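One structure, as structure tokens, below. Some questions next.
Removed from the display is one protein chain of the complex; every other protein chain stays in position.
Each chain carries a letter (A and B) given by its place in the written order, and its residues are counted from 1.
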């Protein structure tokens, strides 16, 4: 049995917001794959939980008229991976969340939980950063939209207020149309793994597919929060897609990331991996965008 | 903190009073005697507690029992035929020597039920990924994969016959 003092199953998002507002000690739970495990560890022992589990308001995946893709925060990783609506447009994200934990965890864990836990190792984070995702958050005073670049407030911390609920992740058409994207998760084993480092590259090529028109590079576990590499991205725009650029990208991102030394991996090791997977993700993203790397 | 839930377990409607703090593993084992559901880590890392909820494999150790209210749960106890006939999946596990200590076996069989339920063809590497949420220390997965390949093929052959 889990050591919890209070448990409340919300009947709607508004109900959840009210329940969170009424109890300063309450915390939301959705898929449970983080919160319950941390409760067992003792980190949240005696917790007060407000459950968002199964709320139909949070479970839809849809496309708005302007082409914005909207993913309900309660969607599980496997629902996202298998979504016929998402795969043609943002396959990078579909594949990224298909590398979370294990198949069972992916049937349970939600994108909302992955975003709200605020950790730098979240497998969805680099792709969402590269896709310029916008997070739709609902609180007692209504909804607000937060670009993912402004979401993270520190390791494991986000700007979500205590009585707010993340309701959806939004990705505008301009951020996926015409792009090729690829995410590489580097772990010590091939499954059941927490990311040692993750890199998402989203690239748009010129009409002749020879030069970079737009580039986004995002990393997980390369800094206390997921990060983009704006200087490297800017440097690449207009450049010919060739081996020299690939090499330069790998070197350049190292000036923009700051992975830490820990027992899981040393900084020097993470920097080597960052350099290499950035290059490999770029190569694959270029291929997905219809281009090829020239010598 | 007891709560009444209604859940269909192995095809049978159950009305259960569960503690809201209880995980589904404990409810299935302690209240319903379904001891095929094993505890290996209690944190979703080994897969021994895998059951199907509405056809999807989940780790019942990190799934609150109250969430199962209104849903359908399947464990290994529920996959035999009406007269106790083994399912083709169980037969394949036996004949391919995919069982050793047997502690991971019921969970793996439930994932196999989910896989077969998709009626899709999978190659060996795809099957590796599909079973990667189960740790097995005895078999090296070799004979488990042999059994998985066999049941996927057998299922497709059955489907073809039906069509």
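Simple rule for what comes next: a residue touches a chain if its C-beta (ideal position, glycine included) is under 8 Å from a C-beta of that chain, and two chains touch if they have at least 3 such contacts.
In this section, contacts and distances are computed from a predicted model.
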Protein name, per the UniProt record, of whichever chain is missing from view ("Phosphate transport system permease protein PstA", "Xanthine dehydrogenase molybdenum-binding subunit XdhA", "Cytochrome c oxidase subunit III" or "Response regulatory domain-containing protein"): "Xanthine dehydrogenase molybdenum-binding subunit XdhA"
Hidden-chain contact residue, picked from the options B:27, B:65 or B:143: B:143
Contact with the hidden chain (one of A:7, A:77, A:151 or A:186): A:186
Touching the absent chain when the full complex is considered, from B:18, B:53 or B:76: B:76
On chain B, residues whose C-beta touches the chain left out of the figure: 21, 29, 34-43, 45-46, 48, 75-77, 80, 86, 90, 93-95, 97, 99-106, 109, 124, 127-129, 131-132, 134-145
Residue ranges of chain A at the interface with the undisplayed chain: 1-3, 42, 45-46, 186, 188-194, 247, 251, 263-266, 268-269, 272-273, 276-277
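Rule of thumb we're sticking to: only the chains that are shown with their structure count from here on.
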Rounded Å distance, chain A centre to chain B centre (Cα mean): 30
Residues of chain B defined as touching chain A within the complex: 1, 19-23, 26, 42-45, 47, 50, 56-59, 62-64, 66-67, 111, 129-135
For the chain A and chain B complex, residues of the former touching the latter: 1-4, 7, 9, 32-33, 36-37, 40, 51, 53-54, 78, 101-105, 107-108, 190-192
